[in-house]
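The other protein chains are all here in position, but one chain of the complex has been omitted.
Residue numbering begins at 1 within each chain, and the chains themselves are lettered A, B, C, D, E, F, G, H and I in the order written.
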């Protein structure tokens, strides 16, 4: 089973069960964003997680197998600049604040990067009287450039 | 004075004074990432902030004037996919987790986006025994799509 | 049901009923452009609107469900510069007058943007003896850049 | 005198005089957005307008000459997708609502386009208790496709 | 019926009837290039023309309906620079002589453009002893830039 | 002398003399569009033409030399899709009518192309009560594909 | 029959017959590279050649018909820079030696080009003790730029 | 001395001496195309060749030094598809005949490529009553893919 | 059988047999990376290797035939900059260290390149107490530029 069919199967099951990502995530002991990325074919599961997810959603072994395959990531991006406004905002943030974050990180940590692999990302609702806010917390290990 | 010359002047003054972004930011009562974005020409200042910054760094009125101009943002990006590894990681995060964040935000808030204008971004060091981490906290007002 | 099939179903029903966008829009209490964007899969509906639209066009629950899904917007754009002359004119307007609008907006409102989310767009016929005109009225909330 | 130098001269004079675009526009009897587009080198002036503008800002004949040259338009756009958030919103509007406007215009007027040449664009402040809005009114002659 | 299937049906019927574009064009009272553009899905027909064309080629109402739909033009161009040598030559002409034509048109007509909408294009064979020539005659209404 | 400086010198001399392209062209016995393409650095001159042009405009030998150099053509095009509206229309014509012209040319001449080298292009004003038209006549030798 | 299906049919027949391109080419009296280009849908055949090719490979009239259609060339190139190493080398040669060939051709022939239409290309094996070589001989008519 | 200045110096000296590429090439014992590629900064010279070239053209040691530097090749190509018609024809040949050459080479030599490094390219005039032809002979070592 | 179906067949058989790439590679006497590249359709096999591989995985002659076809390489790359993080790192290495490797190779070997055809690539696990490492060893014949 290809990742695309796997995603379709999971989204259909999720809809039929009427479950939200956070409910599914809780059942398999993972975070909501990561759980969604697994379902959308951008992450891969351990066997244990794959089976838990299939148990929660009553899906078969072919889905579990597909969940364990390491994906070719980012295939949904057909254009180098995404047109979807929700996703584009990340591109805009990179374009407007990317050099500033680079300045501050280098000053604090030296030459290196924030890992996007040893990395977690959580989304929270931040209540606010003038309109609730989306809070995104990223945490990535700082990786200093090796000088050899 | 063009923004480029302004940036050069500020970076030189900052180096001569031996000040970090957080020290400058504290002096002008703003956050370090925003202060850097102002210096790099991606944000604009109120007159009060512009004068405070020039006072802290002993810079003239031409710099203060340039700080108040609304910039044409993102001009540093000569390529649609940035090659700098530190900045590229944001592109990668968007490519790998963009669709997942979209799923989770829509489920929680409905159709709309996280604003990149009514928006703040802070960088923190997260101490960790297996290597300190870069923590990035973004907070953007949720803007629901108007249906008219 | 995917958005594409949903669009196909709505366009066929619309044709069979011989209804114009403004007639459908009036029936569901919304504006014509927005109604078209919903049908073309660029907007999402509340449950109430989805059911009204399906009632007007005698369409089933699968269409109503698809109408409520938050779309991945802009997927029709396979090229970064659109070739369709009607749509290209917006690109041209941005290219020729974009910097001027930016100047005028910043002078009037300060640094910030016109929202494309808290936003409405209406098309009207403007009678004119030397040839009728297309009048497009956009109204977007001004969002000032937060300085933090 | 090249258009770039002309723009620089006008912006400096405007700043020294402390005049807004609408004030200058009123003096030369034109609209603010068009006046800005002339100053930024995206439009060309008649001799009369060129001289009026130079009179208002105390600028010389070389500026007047440059104002009358037909410009190679859109040269500021170094990337096919602009990164400046204020200008990008027009790209986003085209991407999200372009096909819908096309539907509505074709239904009302038949096959053709809204001209971007026989065209005007005005920006207004729309007072609103929950935050003022930017109102943009475009008016372009409808040009039907000739069938020959 | 989608435009693609419509094109297939027309090309097959044309082949079976052994008719050339100019013969078909004559039957429906239009020009050959325009007739081909209609068949290839780049133009739309009035009801009268659509029915005439279907009568000439013995095609059904679904083809006639499809002929009347306003097309999303230029979809065949998957690359911004076309690789087909016959079509590429237009790109080359634009690249080599575009700025010169612009000079001459502006000098003769002032600031504005040659319309590509109120526009006709005809192809003729120009007999020549050293090899016949392709003569292309374009005629587009001059549209002066409105200054407002 | 580089081509850019040559162009600058010719445009300045042309302005000082108050001559139009057609007047200059007549003096050197060539067509206006070709004369402009020579001045803009997209064509090269024979020695005779180069000297005639310099005589007409009182320009020196360095200009004449530069006029004879075979140019690297199309360098002005920094983007694969030009933003200037006058020039873009050629791109649009290619995009909308390119496949139709191809059909008609192939049917009349067989497989091959219209040469863009053994090629002339003339611009004429076509008087018209509902607005004058720009008439462009291209004539290129038909080159049949060699089958070997 | 579309060109793609035609190519598939020819490649299958060629494989079943165990014939090389040069053997097929000899049977139809043409060169191997051209014969391959015909089979791959980049060239078109006369009726005589089409029938000979179908006779050699025992293929039907639908293949012969498809061979005679003038193709939309270069459609296999989905990327502007080809990734296949054998084909990429031509891009590299153009990039490294293109300007040099231009210099030498212009010096010898004047301003103009080597035709890619009145053009032949042959591939030969050049025996060599330190490793055989691929010899490619291109011959294209020199086309001088017309000055008009 | 940078390569660009070196090229300028060589082209000026060549012009002053009134020498053609083939004359210079003969003096230094190399081929004309290669000699031009050296002068244009796409190839590098041995010390012996560098000194010979400088002797022939009366140029100094700084030019000789620059000639020996290994260049970053292809920098002149600012666009992935070149607009110069003479150079573009190579792109067109690759696009139209690239897959055919690939077929024929693989059939004759097996999987591998024609080297563009162990490679020579010569340009000759091929006299022809119906117009002289440009003959280009490329010879590149066949490099079979290593299977390991 | 097309390469894509061949890949699918091999991956399925590999999964059913529960064999790793190194085990398959050992059975056919080749290296793991090369064996994977053969299965993924980026390399071609000799008849002997093709038959061995099919024997190991119990696959038929159509797979063997497909394995021997010279592939059009790199077709999986739909974007010029790959989004998959594992593969992107090679792009990043080229971007960050490409010019440095070029410097060092030229200094040691002179002008030329490392062949990517007469080339092997092996991947090894490098045990390391602070986290195992991926070791990649590339070996390509140095090819000096021919000067002719």
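The rule is short, and it goes like this: a contact is a pair of C-beta atoms (placed from the backbone, for glycine too) under 8 Å apart; a residue touches a chain by one contact, two chains touch by 3 or more.
As the structure is a prediction and not an experimental result, all values here were calculated from the model.
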Contacting the left-out chain in the complete assembly, out of I:1, I:68 or I:87: I:87
Touching the absent chain when the full complex is considered, from H:31, H:94, H:116 or H:136: H:116
Absent-chain interface as seen on chain B, which is shown: 78-79, 81-85
Touching residues on chain I - with respect to the absent chain: 20-22, 32-34, 36-37, 40, 42, 73-74, 76-77, 80-82, 84-87, 89-109, 112-116, 119, 121, 123, 125-126, 128, 130-143
Positions on chain H where the hidden chain makes contact: 72-75, 77-78, 80, 116-117
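Methods note: only the chains that are shown with their structure count from here on.
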Distance in touch steps, counted as few as possible, from chain C out to chain H: 2
Whole-Å gap between the CA centroids of chain D and chain G: 49
Rounded Å distance between chain A and chain B, as computed from the means of their C-alpha atoms: 23
For chain G, residues contacting two or more additional chains: 34, 72-74, 76-78, 80-82, 84-85, 99, 102, 106, 112-113, 115-117, 119, 143
